[in-house]
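Note that this complex is displayed minus one protein chain, with the remaining chains in position.
And now, chain A:
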Amino acid sequence: MQRTKRILNSAIAGVALSVALSASAQAGTLTIASPQDPGTWDPIDTFLVNWASVATNIFDGLTYRGPDLELVPGLATEWEELDDGTRIRFTLREGVTFHNDEAFNAEAVKFTFDRLLGDEGAQGPQRSNYTAIESVEVIDDYTVDFHLNEPDPVLLTKLAGYGAMIVPPEYLAEHGDDHFNTHPVGTGPFKVVEYNPREDVQLEAFAEHWGGAPKLDGVTYRFISEPSTAVAELQSGRVDIVIPPTIPIGMIDTINNHDEASIVSVPSPTVEAIRFNTQSGITADERVRKAMIMAVDRQAIIDSILAGEGEMIASFQGAQSFGNDPEMEPLPFDPQQARQLLDEAGVEPGATVQIDVRGNDATFGEVAQVVASYLQGVGITASIQPYETNVLLNDIIPAGRTGEMFQQKWGGWTFDFDNTAYLMYHTGERWNPYDSDAELDEMLEAQRSITDQDEREELLQAIARYTQDRALEMPLYSINALYGVRDRVQSFEPAPDNRMRLTDVDVAD
């Protein structure tokens, strides 16, 4: 018994000691909870948004796009479109070095794109976004020409992120791809000092960055996938920022009620819609689809279920998307007219539809239930069919095995309607299992070869109106990206696309 008591005493002493030692936040460093470890930091290996939220601090692209979504010079100081948009000449920034002291020059740019478009790139998912590039030609040390197969109106935006991040040729030649995955080197404002797979990645300020030294000394990203755990860490002060997509709507109040933390939100590119099977069932009739849209009070859903953290959309894109027409109105909430349209279409009261949803998406589960009850109001009985997310995305939707309606959540970091519209509406695309419309196909193809941006914007807006006229989906809302932020974090500007540069961020102690 004496012994047990001694063990117990030393255990209690241990607790007290470790509590005393666990000083929460360190001066000059920021701790961020990210929901996913991409497993590799090589830009050509991944498409994950949580890769980008870290890597945007490690790497630079030729162009740069910050939280205001304006394209500005990055590693290229200026560019010029030549030969009807099939050649782009970039003038490169001089005096830039990688974290390993390797010099940045035209060779590094050529190397980066040869790699992306060559064998290494072919093994990853990034290459297909850059296939408009035929080759990169070195003109002199600080000038390169991009030769294009066809004009790509979104290319300059794509050069600001993901696969187009500039990598160091000598470092890669010396250490190889595998080493680079876990020990990445770029020209960005922070360099990686330690990476513990599935646990954390630690960055240190790179004072020689061309854009000026960061204010922070360092940043640690901890990978925490469980939202309640990430929020508990934020509440206890061991994490300063929880980045999206982590915080569920239901936890907003918990964070806002905390003395030293709050929610900061910003409109994101993510939009949600309930799309229709336009081929069979009652939803094959355009009037029925319109009636269903009008039967649902979408604003009420945003206010009550999303806690106001969203905005109604008229087509399948948010307000910041290139191709969104601010003049275009969503179809009105009008159950009266909805009933009339259903009558015309000969739909009897009691007709049934099935809505397929992602089973792990609690918020959307509620949304779907409210939609179902609005549909009940016009005499349509909707059943909700949850699927495991990956199964819904990979097996049910592309194979055309959905019910009459299905949830689609979408968001492209380029904020360009082309990325959405082409994949959703063009005949034969994986996200378009049911519809085929020659007129729409033609418009979608036409906008891809137009380099005049005003003309292209008009055409994208026309596409958006066309999809509304045919009621191809029930557009619901764009959702805000939710960041949980401790009060000690200064000058934090939430990024709509989750790619936060932390150069200007600081912490107060």
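Throughout what follows, a residue touches a chain if its C-beta (ideal position, glycine included) is under 8 Å from a C-beta of that chain, and two chains touch if they have at least 3 such contacts; residues count from 1.
Please note the rule applied: contacts and distances are computed from a predicted model.
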Name of the absent chain as recorded in UniProt (options "Heme exporter protein B", "ABC transporter permease", "Oxidoreductase" or "Probable glycine dehydrogenase (decarboxylating) subunit 1"): "ABC transporter permease"
Residue among A:Asp178, A:Glu329, A:Glu445 or A:Asp469 touching the omitted chain: A:Asp178
Identified contact with the non-displayed chain, of A:Leu71, A:Ala232 or A:Val370: A:Ala232
Options A:Glu174, A:Glu199 or A:Asp469, residue touching the unrepresented chain: A:Glu199
Residue touching the undisplayed chain, where the options are A:Asn394, A:Thr427, A:Thr451 or A:Ser491: A:Asn394
Chain not shown, touching residues in chain A: 4, 7, 14-15, 17-19, 21-22, 38-40, 45-49, 122-129, 178, 181-182, 196-199, 222-226, 228-229, 232-233, 235-238, 390-391, 393-395, 412, 414, 419, 422-423, 430
